[in-house]
Structure formats: C-alpha cells, structure tokens
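Have a look at the structure below, then the notes.
Up next, chain A:
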Amino acid sequence: MDIKATVLDILNDLTGNDVSGAMDDNLFDSGIMDSMASVQLLLSLQSELGVNVPVSEFERSEWDTPNKIIAKVEALA
Partner candidate 1 sequence: MLTFEPYGNPTYFALLGVALLPLMIGLLYGKRSRLYETLVSIFFLVLTFGGSKWTQGVALIIYILYEVVLTWGYAVYRRNHNSGPLFYLMVILAIAPLTIVKVTPAVENGQASLIGFLGVSYLTFRAVQTMMETRDGTLKNYNIMTFLQFMLFFPTISSGPIDRYRRFEADYRSVPDRDKYLGMLQKGIRYLFVGFMYKFILAYYFGTILMPKLQLMAMHSRGGFLDISWPLIGYMYCYSADLFFDFAGYSLFAVGTSYIMGIATPMNFNQPWRSPNIKDFWNRWHITLSFWFRDFIYMRLVFWFMKHKVFKKPTTTANVTYIINMLIMGFWHGVTWYYITYGLFHGVALVVNDTWLRYKKKHRQSIPHNKFTQVFAIFLTANLVCFSFLIFSGILDKIWFLK
Partner candidate 2 sequence: MAKRLLRIFGPLILAAILVFAVLASPVTFGFKHISTTRERQAAVSLSPNVLRGKHIKEAALSDGYVPFFGSSEWSRIDPMHPSVLAQKYHRDYRPFLLGARGTQSLTQFFVMQNIQGELRNKKAVFFVSPQWFVKGGTRKDAFGFYYSQLQTAEWLTHYRHDAIDQYAAKRLLQMPAAKSDHFIYAALQRVAAGKSLTKDQRFYLQTRKNMLTQEDQFFSGINLPSQNLSRVNRQAKKLPTQYSYSALDRLGGQLGKQATGNNPFQISDKFYNHGLKQEIKTGNLKDFQKNLSYLQSPEYSDFQLCLDQFARLHTDVLFIIPPINQRWQKYTGLSETMLKQFDQKIHYQLQSQGFNNIVDLSDKGNVPYFMTDTIHPGWRGWLAIDKRVDPFLTKKQAQPRYHTSDKFYEKQWQQLEPSQLSQYENNK
C-alpha cells in the first residue's frame, strides 16, 4: 500500500471527512483537525507506517493540508 493512500485513510478515519477531494485545503482553519487530531495522526503514522515524528517536528504550518502531510511523510519515510 502506498503512502498517499495510507495517509488519506488515516485522515479520513480521524476526521470523519473525506479529504481526498480537497487536497490543498487548510485542515486546521476549517476546524477538521486540531491538536488532538494531530497527535492521533502522529501516532497512526508510527503504528501504520513506522514513521517516527517527534512532536516538536510538527510545525503546524508545514502539516496543514493533505498534500503537505503526504509530502512530509514521504520525506520522513
């Protein structure tokens, strides 16, 4: 399974929204994501993809759209 699909799955699970239609929308501004969901995202990335992201790596402005998240994870994987 590729990274993109897994990340989208995690995001859909987490937010209860289908985000694949709006890959460049800011998830925080629209209220779909918050700090809690960010932590859940980090934990899921660790358990499902084995990608370890420390909390201080999570600079919100770099993780605020589905596309940015996918790019970040691909860089770290």
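The criterion applied here is as follows: a residue touches a chain if its C-beta (ideal position, glycine included) is under 8 Å from a C-beta of that chain, and two chains touch if they have at least 3 such contacts; residues count from 1.
For anyone wondering why these and not others, all candidates are chains of the complex that A comes from, given by their letters.
What you are looking at is a predicted structure, and each value in this text was computed from that prediction instead of being measured.
J.: Any copy counts here: identify which of 1 or 2 touches chain A within this complex.
T.: For chain A, the touching partner among the candidates is 1.
J.: Using the touch rule from the top, collect the residues of chain A that touch candidate 1 in their complex.
T.: 16, 31, 34-36, 38-40, 42-43, 54-58
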